[in-house]
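Left out: one protein chain. Kept in place: all the others.
Each chain gets a letter, A, B and C, in the order it is written, and its residues are counted from 1.
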Amino acid sequence: MDQEEQDSRYRRLRARVARLTDPVALSTESRLVRRLDMLLIVWGVLGVLLGDEPAFAAERPLLVDVPLAGFILVFLIRLWVLPDQLGHEMKAAAATRLDWLCSSRGLVDFLGAWAIPAALLCGLPAEDADLFGVLWVFKLARYSQGLSVLWRVIQIEAEPLAGVLFAFMVTLVCAAVLAHLLERTAQPAAFGTVAMSLWWTITTLTTTGYGDVTPVTTAGRMLAGLVMMSGIVVFALWAGILATGFSQEMRRRAFLRTWDLVARVPFFHAVGATVIAAVAQRLRAREVCAGSVVVRKGDAGDCMFFIVEGGVEVHLPDASPRLGNGTFFGEMALISGAPRSATVIATRTTQLLILDIADFRDLAVRYPELSQAIHEEAQNRRHCPTAEGEQQDAEA
Amino acid sequence: MDQEEQDSRYRRLRARVARLTDPVALSTESRLVRRLDMLLIVWGVLGVLLGDEPAFAAERPLLVDVPLAGFILVFLIRLWVLPDQLGHEMKAAAATRLDWLCSSRGLVDFLGAWAIPAALLCGLPAEDADLFGVLWVFKLARYSQGLSVLWRVIQIEAEPLAGVLFAFMVTLVCAAVLAHLLERTAQPAAFGTVAMSLWWTITTLTTTGYGDVTPVTTAGRMLAGLVMMSGIVVFALWAGILATGFSQEMRRRAFLRTWDLVARVPFFHAVGATVIAAVAQRLRAREVCAGSVVVRKGDAGDCMFFIVEGGVEVHLPDASPRLGNGTFFGEMALISGAPRSATVIATRTTQLLILDIADFRDLAVRYPELSQAIHEEAQNRRHCPTAEGEQQDAEA
Amino acid sequence: MDQEEQDSRYRRLRARVARLTDPVALSTESRLVRRLDMLLIVWGVLGVLLGDEPAFAAERPLLVDVPLAGFILVFLIRLWVLPDQLGHEMKAAAATRLDWLCSSRGLVDFLGAWAIPAALLCGLPAEDADLFGVLWVFKLARYSQGLSVLWRVIQIEAEPLAGVLFAFMVTLVCAAVLAHLLERTAQPAAFGTVAMSLWWTITTLTTTGYGDVTPVTTAGRMLAGLVMMSGIVVFALWAGILATGFSQEMRRRAFLRTWDLVARVPFFHAVGATVIAAVAQRLRAREVCAGSVVVRKGDAGDCMFFIVEGGVEVHLPDASPRLGNGTFFGEMALISGAPRSATVIATRTTQLLILDIADFRDLAVRYPELSQAIHEEAQNRRHCPTAEGEQQDAEA
Partner (left out) sequence: MDQEEQDSRYRRLRARVARLTDPVALSTESRLVRRLDMLLIVWGVLGVLLGDEPAFAAERPLLVDVPLAGFILVFLIRLWVLPDQLGHEMKAAAATRLDWLCSSRGLVDFLGAWAIPAALLCGLPAEDADLFGVLWVFKLARYSQGLSVLWRVIQIEAEPLAGVLFAFMVTLVCAAVLAHLLERTAQPAAFGTVAMSLWWTITTLTTTGYGDVTPVTTAGRMLAGLVMMSGIVVFALWAGILATGFSQEMRRRAFLRTWDLVARVPFFHAVGATVIAAVAQRLRAREVCAGSVVVRKGDAGDCMFFIVEGGVEVHLPDASPRLGNGTFFGEMALISGAPRSATVIATRTTQLLILDIADFRDLAVRYPELSQAIHEEAQNRRHCPTAEGEQQDAEA
């Protein structure tokens, strides 16, 4: 019985730690844990950047060793609680852990924790071993949505990107050979072989222009002008393709996220599927913390809000009705054009969908039923604001 | 009674100054005041830039002290008339002034007026105190719509921008560590520590390429080529996101502004709401001063005009009918393709909406009712141009 | 009678020269004249660029004086024939000439012809006077549609461009003052005054990076990193706005040009106005010379052609039917996906409208009536190709 209790206590502890360190949990505690993790990473990266400065030689333990110890601890904890986080219905705990170690995230955590100790064991001097700390910067990747988007864009646009890269290589090789031919007699030290003149060509083709090697013959300078011009074109093509793909992917993600949220707002169910598709492409999602002011009285009203999850309080002179899941507010200013008539404050962490005034007007003309539904619901609420607000809130 | 009269005279004076310095008033006088304010700012900024040149040492009072005195005066006047400009129905005059001082605009005005005197009082030499005059450049922000757009774009696109910034930082740190590893033995003075090699990395990653530090080893040069290529990609992504967001926001603003104006043109009320939404996305707003030529006889006609507010005179050989609020002109050239048949001159400051010929043709096909309404109204006017023009004008 | 005949001969000569030098005439002779004019301009500009090289001192008359004489001649001829080209029904010949001299084109021609002689008369040395020849490059503007587009784009996008320019200026001024503060003690020669440090700031903000002045303090280098990053953002915004506006304006021009041409193809009249608007947005205009091969037998067929004006010959094994104004060809390959079954050669200068296969498929689905009309007409022609072709040609 004692053993069982101890076992169950251990399991509860592990489950609690798992919840705390869950990378997608929304509770205040796990957010704090993530903030601390981020702080530790930034500390570690700064430590690596500054650690080998003679001025900071004395602080090296503080700069590098403390975050390293932190990362080892984080790694061990993560490995321990992993089965609780990912679920082990299908596999044994050991297999779950091995899978995670082989994933890109697990590998980064593993290397971040053990690369420096391993390097020290292999006999590298401490300054060199510390440089492996640069791997820590990749740990930040899990907190950045941008990188995963970038990766997907590169996959989708692989073909045109490769085409432009190829054009870049062709220009580079041809320009290097031509520069070698034109300048080798005048500057044998800088253009004596094709490989040497490659250095000048790449600094010029990217318009970096160090100026340590420059052509001196007239023909060489004409070639330089052409290389500068074509270099910028090649790069601009690459950049244009990436930027286009990036903005498309961001729009796609926003659409998918909004779509899921729209489905949870009962109001939209009534207005029909065609409207939902149109609305979902225009809404923007935003999360506000408890206590933050969503709308300030007297401000110009340029959007309305739908509450997906959470609650807000409308500060009217005579009453402060609460609005809960599935309701909306801020539509008055869009209809009348007047400034906000009341301040609205979130009572807890609230997921909102925002409809801009420009989109509202456009949608109102295209889908009159949406406009009418908003008018009707707004009028209903005005007659019994507190009641409905609380009822909605109670439902939540 | 004497006291009362004096009081009322004081109030009228304050109200007059308030109207003159109102930042959004459209009267000729307040425009002139704004021009003078702008001139003073430009003068002050130039003064700060040139004031510490030895060649201009003698002109320092003229360059810096005169605009400073002007800004102090402007600040005091603004503080004085503030309650008249913003209205004090809701709050006391003192509260209004405090609120304004805490706003970004008030703060800039306050610092612009008192930073240099305060610095001088604290014992800084005059040359150093003058440098606070650089704050004056922020006063220009109120005359630039672009900055507020930029700010909104950065807010909306915060997530992808942060993602790209993160990718930039990862590249920067990794490249700095690699450059340190590859070049430290060859150039200990420039790549001896990671922090040192950061300087080379950032000048290369942004393709600035000062050339004060360049890699000399083959591996270092290969790394340099990669850094140049990835740097331009990271920046191009950032720029692409910002440029896309910027153009979207400008279009949104234009739509909102046009929408409000379209609602004031009675002609559009007749053609139905769907057409209005389509039209509002294509019209461009323009304001012309009294006496300026809107259309010149014999020019190619590539647009038609709707008058939102103001009036124009059509210079025909036999008569000069006037057109007022809500009318339109210039449609003949779009329909017939002939050059302009008359010169049109604005009789007072006039707010116009412009419909381009390409958009006119596209709209005419999509919404035949719009095309027909324009034809009918144009024909009506041709039968009794003077009468209707004057009638419209009288209505205005 | 003799005087009258001489007079009429003079007028005929002037009219002939006017036709030859008409800047928009389509005849072979006037094209040749325009080519010669362009050649003269290029010659002149090259002359100015090379004229003051010591190596070319002996060739100066050939490089600069010959084109100058040419431009004076061109100017006098243009002035002479101007009334014939522009028509003088409304005004006297002298007034027409004066109007032209005051226009931008006339001014460029006037200055191009007389600036160097005037400078020589004023006593400038020949080398300096020759530099006025740089004005000749502006004569090329009349042969470039791009410049007028650029001008219109700058007008339309003036507001956002000014906003970004303002942001650039703010960054420039603030960075210059900060750089002055951070570096003035370390490098008084380069950052001693604010105006001096402006030079470093602008070379860094534009990422040009000469490297003649670089910051040496740690704080200065951090500032440099920020300046490089913000500089590229400011420029990218500007470029993004211009590029967007440019591509919109080009599309607008293409639409207007195509619209006028579509209206001249009888085939489109039958398919209704909605289709025309859709088609006009997708067609591209192209002009081919007499004798050029429009379609080559065996090539992949990726577009079909409508003849606006001109004629083509279809080289079939057994016959060579001719197609004239308003007909179309090349539709077989789009329908069947097979390679071109015949070579088509233009018999005279022909204006074509090109419909791409991707647009054809998209249009065919959206507007089945268009697809059907093409099928029917194609089948009709197949039954009596020669007859109809010749009949069409005769109509032309």
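In this section, a contact is a pair of C-beta atoms (placed from the backbone, for glycine too) under 8 Å apart; a residue touches a chain by one contact, two chains touch by 3 or more.
Quick caveat, the model's predicted, so the values are computed rather than measured.
*Asks:* Could you tell me which shown chains are touched by the chain that is not displayed?
*Replies:* Even though it is not drawn, that chain still touches A, B, C.
*Asks:* Using the definition of touch stated at the top, determine which of C:A243, C:L256 or C:V293 touches the missing chain.
*Replies:* C:A243
*Asks:* Of A:V17, A:I154, A:V177 or A:L316, which residue touches the hidden chain?
*Replies:* A:V177
*Asks:* Looking at the full complex, which residue from A:T21, A:Q187, A:T208 or A:T349 touches the chain that isn't shown here?
*Replies:* A:T208
*Asks:* Which listed residue (C:L50, C:V293 or C:L316) would be found touching the missing chain in the intact complex?
*Replies:* C:L50
*Asks:* Check each of C:V134, C:A263 or C:V293 against the chain that is not shown and name the one that touches it.
*Replies:* Of the listed residues, the one touching the omitted chain is C:V134.
*Asks:* Please output the residues of chain C touching the missing chain, sorted low to high.
*Replies:* Touching the chain left out of view, chain C contributes residues 45, 48-54, 131, 134, 137-138, 140-141, 144-147, 149-150, 199, 202-203, 206-212, 235-236, 238-240, 242-244, 246-247, 250, 284, 356-358, 361-362, 365-366, 368.
*Asks:* Mind listing the chain A residues that contact the chain we can't see here?
*Replies:* Residue positions of chain A that touch the missing chain: 156, 159-160, 162-164, 166-167, 169-170, 173-174, 176-177, 180-181, 193-195, 198, 204, 207-211, 214, 221, 224-225, 228-229, 232-233, 235-237, 239-241, 243-244, 252, 255-256, 259, 273-274, 276-277, 281.
*Asks:* Of the residues in chain B, which ones touch the absent chain?
*Replies:* Residues touching the hidden chain, for chain B, are 207-211.
One rule holds for everything that comes next: only the chains that are shown with their structure count from here on.
*Asks:* Over the chains that touch one another, what is the least number of steps taking chain B to chain C?
*Replies:* Minimal hop count between chain B and chain C: 1.
*Asks:* Going through A-B or A-C one by one, find the pair whose contacts repeat those of B-C for over half of the pairs by residue number.
*Replies:* Selected pair, repeating B-C: A-B.
*Asks:* Please compute the C-alpha centroid of chain A, do the same for chain C, then give the distance between them in whole Å.
*Replies:* That gives a centre separation of 43 Å.
*Asks:* Specify, in ascending order, the residues of chain B that touch 2 or more different other chains.
*Replies:* 207-211, 235-236, 239-240, 243-244
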